[in-house]
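Note that one protein chain is taken out, while the other chains of the complex remain in position.
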Amino acid sequence: MSNRVVGQGVRKKDAMALVSGQGVYTEDIAPGGCLCVKLLRSPHAHAVVRSIDVSRAKEAPGVACVLTWEDAPKTRFTQAGQTYPEFSPYDRLILDRHLRCVGDPVAIVAAETERQALAAIDRIRVEYDVLPAVLDAREALDNETLIHPEADWRALVPECGADNRRNLVAHGCDQDGDVEAELACCDVVIDREYETHANQQCMMETFRAFCMPDAYGRLTVVSSTQIPFHVRRIVATALEISKSRVRVVKPRIGGGFGAKQTAVCEVYPALVTMKTGRAAMLVFTREEAMTVSSPRHAMRMRVRLGATRDGTIRAIDMHTLSNTGAYGEHGPTTVGLSGHKSIPLYTHSLRAFRFSWDVVYTNTMSAGAYRGYGATQGIFAVESAVNELAHALGMDPAALREANAVREGEVMPAYYGETAGSCALSRCIARAKEMIGWAEKYPRRTLPNGHVRAVGIALSMQGSGISGVDTASAAIRLADEGTYNLSIGATDMGTGCDTILAQIAAEALECPLSAISVHGVDTDVSPYDTGSYASSTTYVTGMAVVRACEALRAQIVRAGAKLLGCAQEDASFDGEAVACEASGRRVSLCSIAEAQMTAGMDAIAAVASGGSPTSPPPFMAGCAEIDLDPLTGQVKVVDFAGAVDCGTVVNPNLARVQTEGGILQGIGMALCEMPVMDERGRTMSNSLLQYRIPTRQDAPRIRVAFEPSYEKSGPYGAKSIGECVINTPCAAIADAVYNACGVRVRDLPITPEKVLLGAKGEP
Amino acid sequence: MASFSEYVFPETIEEAYALNQKRSSVIVAGNMWLRMCGLRKKTAIDLSRLGLDGITEEGDAFTLGAMATLRDLETHPALAREYGGAFGEALSPIVGTQFRRTATVGGSVYSRFGFSDVSALLLALDARVLLHARGETPLRDYQREPWDRDVVLGVRIPKGRRAAARSVRLCSTDLPLLVCAASLGPDGLRLALGARPGRAMIVAEGLPADADEAAFAAIARDVPLGGNRRASEDYRRRVAPVLMARAAAAVRGEERA
Partner (left out) sequence: MTVELTLNGRPVRAQVEADDSLYTLLRALGVRSVKCGCETSSCGLCTVHLDGQPVLSCSVPAPRCAGRAVTTLEGLQSEARLLGECLADEGAEQCGFCASGLIMNALALARENPSATDEEIDAYLAGNLCRCSGYVGQRRAIRRYLSRIASGEGRA
């Protein structure tokens, strides 16, 4: 069966609005007279506010309110956007007397203009009792300095193993088989430690939201968020009001990449609106977005990887120490992916695995969700270890993978026992190798100018939504002229999910894409969706759309049959009309749509939900070719080939751009994105000048190929793509560097200095 | 953010100079880095209406007006011809074309930022700074001085030299981890290093055109270098002779960028 609309590289429905510069983003649609909200932030990594004098600030011109910890509600909450049960501990207040990282908010100021708000901030006088700070994750566990000593600290899911008296947010172990016994039998065991840092998502639009009271005494929050329904809960919890009193609207978003899966900014203007009754907006500066936001969890991963001499991988033992920072947002959950989305790649021959973890509090910026969500870190570690194993065995790293990579139909014990129901990873490896020219280029060649060209490979997997957790609803109704209104709660953040879900609906309803109108998210109107994260939109929300469309088709047939005066069983719908098989008479969809708007007919509308007991992984193989200047250590990626199995490709253009963008973010993480903190806990990589993301001159030739499998549980066979594609560059580039010069970098990023001054050979 | 409450367009250089004698004044050139420094001043002095934006060729020198932009230098045909494309090559890694279209020579020279690609190249050319009160001053001296209240009118660079710059950067358009600019003229080879990370300085002069790697290694041993968050002293010392050799090769016409 060939699809009509699914599989077409159509333009995004909002594309022309975006490229013509229309004012469709949060700040563009803020009401006039909105108060400007600014935060006074802690200069100390760990301190308690001894005294705070806001009297002069309150008297400053244009100031509407100045709020301190004394004015803020006293109920702890988490800013993590996760559905029930919430894994992240309730460890925050909007304003707390106890400050746990540089940048923690000390006071909120709202004034008529930005200038006035900033001037008022300058007039606040604070005295701090500075406390010893824990900045190194390795020193956090059982440190005598407690970051969350408060009695009302609360972990909602005790199974996480959280213990605030130990600076511990999560602890656990998952295993299958006897890993020590298997390692003991292996001819070669690689035992290494790898480290990744708190990379910033750097979406071009920083965090921002405005809030306003509505005519019913409720609070409307308009936010650049990936999680409107969670924002409703978070804001209501933080403000100690009923969730029914909060409405959240998501306009167009200028990028998210997971950053906006945490409600980083919403509670502050919300509190101002509650206190003043006025509209209030907070726009994070880039500096705030780089220093008090929701970056990737820095992780330190020890991997022990055992194989027999012939290159059969038998056992993987992995421990991850994850730094959640000052608050626990996404701490208990990200860590799981570091093992659960790396180890299963080698299911084929693996006899045993053990994956254990600790997640600790430190006095650093709170981490959050960044595309890949722990898998990126874990895959860098495991894939690097596999490359190191290949070199130890004298094997081609690509061949080692061909022999050991998971195959379709295999049960993956390290992936919650799920079966790889759709998996084209072997084809992906072959395709990526062919694209890069692996056979000719591995391991290296030297150019006439002395530069060395070398290649490296890595594999990746992710999930498609969170199994048994994520849920999405879609509502669709028939409208005038036989067109449809599709309502979804999934949040398009530039990725194009509004368009992709409309394509799925158009396929299911056999209509042109233009007949489907999509509504952005408004929690008062849209059906519930956990949000756009965990690679869930196409798969989970897509299934909801398919189901809603199926239900709608049944209603259309029923209505058509009624109009035709025939039995429902005799009627069928072909996208344009309902036909009675017996009589051959037809009634057009347009007539049915009009009829439902006249007395006596039922409205034609359907709501359905999606959600899955499994989370079918997309897979990818990535090959990097680098150019290394051996005299300066400078590395440039010149070519990157990615072969992706995301199941059916719903929109090849958008899938390709997702992949290209993900690969370049991975390249940035590998080579130039360097979070830097000073000895006092201040983030020095506090701007796009100091934290370097790749420019287009750093973007190599990036080539993408799709090797689709067919995922039976997904909409038209689709799986996810958004996150899987960021995971391969780090390990692939690290190995290409090793192949070029013999230096192994296990601590990202791979700077010219590490390459030039690094020790050659295996340790 | 820099803040000021008054924005003035002086009509003469004398007026600009007089205004700038007050501690509460600051000159606004390109306003690229100034806006980031958090300065609070009463008066901003704008030099953009004083005709200081020209690039003129007279006799054996070029005069680059203080308000000439980096993009002007980069795209100037006579400069490109005279210095073998050195300005284009040395300045094009700076941020982006829009940035370079408003960033000025005077702003770069006055600020004396350690990371300045501009300063390194101008030093290699042994440029002279044209100051309103003090007159013409060698850039090499000016580079070592504290910020003062004189007004930079422009920079004079001698003709008859080939120049080139080589740098290492974490990624394109980033600030350099180290930059070496070289020029070759009748008096031999001159080398300047920038992003040491301190202010750029001349590190060798009068070297024979065919100075070899041993010579560069010897220079690099003694150059004052340091470490910062971007690179260690050790790294800079390893890379310095490499960049010197490459810049030298380039001015000899042996190596393209």
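Per-chain residue numbering starts at 1, and chain names A and B are given in the order in which the chains are listed.
Heads up, the rule we're going with is that contacts are C-beta pairs under 8 Å (C-beta built on N, C-alpha and C of every residue); 3 or more make two chains touch, one makes a residue touch a chain.
Note that the structure is a prediction, hence the values are computed from the model and not measured.
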Check each of A:G7, A:G161, A:P397 or A:G661 against the chain that is not shown and name the one that touches it. A:G661
Pick out which of A:V106, A:C160, A:V360 or A:I702 touches the chain that's been left out of the picture. A:I702
Can you tell me which of A:L131, A:I253 or A:V292 touches the chain that was removed from the display? A:I253
Would you indicate which residue among B:K22, B:R35 or B:R149 is in contact with the undisplayed chain? B:R35
In the whole complex, what residues of chain B lie against the chain that is missing from view? 1-7, 9, 28, 30-33, 35-36, 44, 46, 48, 92, 95-99, 101-102, 172-173
Name every residue on chain A in touch with the hidden partner chain. 9, 11-12, 14-23, 25, 28, 115, 201-206, 252-255, 257, 285-287, 493-496, 651, 653-654, 656-657, 660-665, 687-689, 693-697, 699, 701-702
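Here is the rule we go by: only the chains that are shown with their structure count from here on.
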Can you list the residues on chain B that touch chain A in the complex? 168-175, 177, 229, 231-232, 234-235, 238-239, 242-243
What residues of chain A sit close enough to touch chain B in their complex? 631-634, 668, 671-672, 674, 676, 684, 689, 692, 694-695, 697-698, 751-753, 756-757
